[in-house]
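The complex appears here without one of its protein chains, the remainder shown in place.
Now for chain A:
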Amino acid sequence: MMTIILAATEQAGPLETIQKTFGLSAPFFIAQVINFFLVIFVLKKFAFGPIQKMLEERRGRIAEGEAKLKQIEQQLADSERNTAAAIAKANEDAARLINEAKTSAAALSEQKAQEAIATAQQILAKAEAAALAERAAIKAELKQEFGRLVTATTAQVTGKVLTSDDQSRINQEALASVEA
């Protein structure tokens, strides 16, 4: 090998030596350049193109998924915050309602108690009035009966017919003595 290279170097210049020794030639070099460009074209179209497209698509999907995940996390945080706020508001409302109910119940209870007291007092007053009226009626009836009895007794004892003035006077005297 070295013999061939040395022999070639002695006969020609360095470039010529390279050409002769290594078989470098313009037509083959150009053919290989064309070949190489064809290789690039074919591999780009059939190998790297589809694979890179799929990789890009997957990267896009992953990025989209991550963005969605962030969005969901944000929504979850918002939702949790809203829920917490709603619960707090509901608690507050419930407490307020309970307080209002308590206040209302107390007021109503008081009102009802007062109404009951008033009603009872009315009933009592009516009863008293009725009792008084009844008593007065009984008393009048009793007076009348007592007067009649006294008059009758007096008429029987005295044996005379009493006038109405007598009857009235005897009744009044009898009643006055009873009441005294």
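The rule is short, and it goes like this: a residue touches a chain if its C-beta (ideal position, glycine included) is under 8 Å from a C-beta of that chain, and two chains touch if they have at least 3 such contacts; residues count from 1.
To be clear about the criterion, contacts and distances are computed from a predicted model.
S.K.: For the complex's missing chain, which UniProt name, "ATP synthase subunit a", "Polysulphide reductase, NrfD", "BolA family transcriptional regulator" or "histidine kinase"?
M.R.: Per the UniProt record, that chain is "ATP synthase subunit a".
S.K.: Considering the whole complex, which of A:32, A:82 or A:172 touches the chain not shown?
M.R.: Residue touching the absent chain, from the options given: A:32.
S.K.: Looking at the full complex, which residue from A:43, A:69, A:87 or A:108 touches the chain that isn't shown here?
M.R.: Considering all chains, including the one not shown, the answer is A:43.
S.K.: Looking at A:51, A:94, A:133 or A:149, which makes contact with the chain not pictured?
M.R.: Reading the full complex, the residue touching the unseen chain is A:51.
S.K.: If you put the missing chain back, which residues of chain A would it touch?
M.R.: Residues of chain A in touch with the missing chain: 1, 4, 18, 20-25, 27-33, 35-40, 42-44, 46-48, 50-52, 54-55, 57-58, 61.
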